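For this depiction, one protein chain was excluded, whereas all remaining protein chains were kept in their positions.
We just call them A and B in the order they show up, numbering each chain from 1.
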Amino acid sequence: MSVRTRDRLGALLLLGFVGVLWVQRDYLTPFGGIFPDRVMIILAALLLLDLVLSFTPYASLKEEKSEEKRIKTYPVKMAVVTVSLFLWVGLIKYFGFALSSIVVFTGISWYLADKRRKIKTVVNSILVAVALTLLIVVVFEKILLVPLPKGELLSRHL
Amino acid sequence: MLHYIVEGLLNVLTVKNLLLVFAGTVSGMIVGAMPGLTAVMALALLVPFTYTMDPTSGLVTLGAVYMGCIYGGAFSAILINTPGTPSSIGTTFDGYPMAKKGQGEEAIITATLASVFGGIVGVLALIFLSPPLAEVALKFGPAEYFWIGVFGLTIVSSLVTGSFLKGITGAALGVLISTIGIAPIGGDVRFTFGLPSLQGGVELIVALIGLFCIPEVLNMVLKDVRPQEVVDYKKKKGVFMKVFKYVFSRPGNLIRSSIIGTVVGILPGAGGNIANLVAYNEAKRASKEPERFGTGIPDGIVATEAANNAVVGGGIIPLVTLGIPGAPPDAILYGVLMLQGLRPGAELFKERADITYTFMISLAVAAIVMMPVGIFGGRLLTRFVSKVPTRFLAPGIVMFTIIGSYAIRNNFMDVLLMLLFGVLGFGLRRLGYHPAPIVLGLILGPIMETGLVQAYLIGQKYTVPWKILFVNPLSWVIIVLCILSFLWPYYGKIKPLFQTNKR
Partner (left out) sequence: MRILKAALFGVLLLILITGTSAFAIKFPTKPVTYMVCFNPGGESDITARIQERALEKHLGVDVVITYKIGAGGALCWSELVRSKPDGYTIAGDNLPHIILQPLMRKDAGYQTLDLKQIYIFESTPNVLVVHKDSQFKTLDDFIKYAKKHPGVVTVGGSGSNTANHLGTVLLEKAAGIKLTYIPFSGSGTAVPALLGKHVTALMTYSTMAVRYRDQFRPLAIASEKRMEVLPDVPTFKELGYDIVEGAYRGAAAPPGTPDEIIKILSNAFDRVMREPEVIQKMNENGFKIEYMGPEEATALVKKKMVEYKKLLEEMGLLKK
């Protein structure tokens, strides 16, 4: 992605966000809008400036030093992990912290392993997931009495 | 007063209290190092335990945990590029690059020394300068708070390398996000997308761990490069002395940052989250080689860590003198004081002087305890993080972000928001928006909005209400500071022009 496309994409995306908030404006008192309205206008102006600049020679050319480009990347892996994270949070809503964490943690740590075929990998993924989750449940929920997210279907842990 | 101090020192140096300080500092450090678990949370959890203790022991324990917590945030900032508490946001700027270069241990020792120094400076101010400094806090009215917020935004330029426009845009975005939820004045429900659970707005911690932690985890997976491979841990000899000499051979930064921390701590509503960024900015500005900041130099860590631990003592100044908590965790201490029947004010320094001075001195002792614990613990932790493989470290970090974002107010929505912020943060970073200005905006937004609208209301007596923003001399002092701070980055560019002109 070139710097110009990057700038344009970012500006348009954030302008969209400002727009989504702007249409929700519905203040009951004269005070609720004083600040956010001004902020939205300023932010929109800054974004427009960025957008306009991206068509001129003044585009923000100062790139962060990209030694990163030489490193091999794994976008598929990252996409899978991102989806798993949403799955994790989704599962928590229904099954609570402990069960969801064991399942997703096992999944991620198995998926990221080099030798997925090996029984050892599967076993240690499960063991680490179970041990860490149990440790956390005991320390937080039982000793410190910090509540962990509970599920709507499973309200008790384990 | 001197005999109170001596008496307090003797009280702290009993076996029981020393043990409490030690245990408190260590547990505080552990909590602080976990992303999402903050000092406020640790103190709130501890309050019930202090019921069974006498008032002195209770306060001593809480104070030690507070001190340890703020320091502990540096560990995760340095090792996994995630501030453990909002007080160490700035520590990531130079701490993580140092860790990447294989200097994780140096970075932690630097953070330790700076924290100890800052902590002690804050406590000294607390013991010797409380009454006059507390008066300063009262001079700040709504208009001044608004200008403080503006001043805070001017430091954006030193938080980011690259485009200033992107930095200030990110900050404005953060400010805008902070207005989601109930309006502080008027009580309007704003920008909730029709969801009642968004009424509470976006909690700073939720955005913070989302924006910092999740992109880091995703980066680990994306590039399969992370501290473990980069932080090639080797046992080095004489590291401590080397770092010690480096840090203390530049006392200016240490002292300046500690004073900034103390003063910011005194101001109600502003805590370590602002202090560490301001100190970083000032250190960079005063430095002869500002361009090296952000590439992994100890000076950046010295600034942020000295400042955030100085906030501890500073924040307690208005608490014990006026009953006004200077920083968020102080509100918990305040509750404890009230429960124990200890009324802030002159009474606390005379009739209850035994308790008060023991408490204040125990804070200094806690700061000193951090040194051995931090250096030993830091070494262990560096080694540990470098040994755990990515496939366990990545989901492990995520687990803590889930616990942390939920624990902040036991709201499931916050966990989801944290993740959304994380993924968006990752995307925005690719588009050139760094998370630090966004978080800065989130921190400053409520301060600015409350100040602005309150000032507007107070200004109703003038024909043009906004005039109120320019009435007090103190406002003008801050306005001038804003202008100077804003123009400073350009001074360096203009200076050579003048010089050529002279020739």
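One rule holds in what follows: a contact is a pair of C-beta atoms (placed from the backbone, for glycine too) under 8 Å apart; a residue touches a chain by one contact, two chains touch by 3 or more.
This one's a predicted model, so the numbers in the text were calculated from it and none came from an experiment.
Participant: Among the chains in view, which touch the chain not shown?
Facilitator: Listed by label, the shown chains it touches are A, B.
Participant: If I consider the whole complex, including the chain that's not displayed, which of B:Val189, B:Val302 or B:Cys482 touches that chain?
Facilitator: B:Val189
Participant: Hey, which of B:Gly102, B:Gly294 or B:Gly335 is the one touching the hidden chain?
Facilitator: B:Gly335
Participant: For chain A, which residues reach the chain that was dropped from this view?
Facilitator: 28-29, 31, 145, 147, 155
Participant: Taking the full complex into account, what residues of chain B touch the chain not shown?
Facilitator: Within chain B, the residues touching the omitted chain are 40, 43-44, 47-48, 51, 137-142, 181-187, 189, 194, 196-197, 199-201, 203, 268-269, 318, 322-325, 331-332, 334-335, 338-339, 341, 343, 345-346, 409-411, 450, 454, 457-458, 460-461.
Keep in mind that, in the parts below, only the chains that are shown with their structure count from here on.
Participant: So the centre of each chain is just the mean of its C-alpha atoms; given that, what is the distance between chain A and chain B in Å?
Facilitator: About 23 Å, centre to centre.
Participant: What part of chain B is in contact with chain A in the complex they form?
Facilitator: Checking each residue of chain B against chain A gives 41, 45, 161-163, 165-166, 168-169, 172-173, 175-176, 179-180, 183, 185-193, 214, 217-218, 221-225, 390-392, 394-396, 398-399, 402-403, 406-407, 410, 412, 415-416, 419, 422-423, 428, 430-433, 445, 448-449, 452-453, 456-457.
Participant: Using the touch definition from the top, list the residues of chain A that touch chain B in their complex.
Facilitator: 1, 3, 6-7, 9-10, 13-14, 17-18, 21, 24-25, 27-36, 39-40, 42-43, 46-47, 49-50, 53, 60, 62-64, 68, 71-75, 77-78, 81-82, 85-86, 88-89, 92-93, 97, 101, 104-105, 108-113, 125, 128-129, 132-133, 136, 140, 144-149
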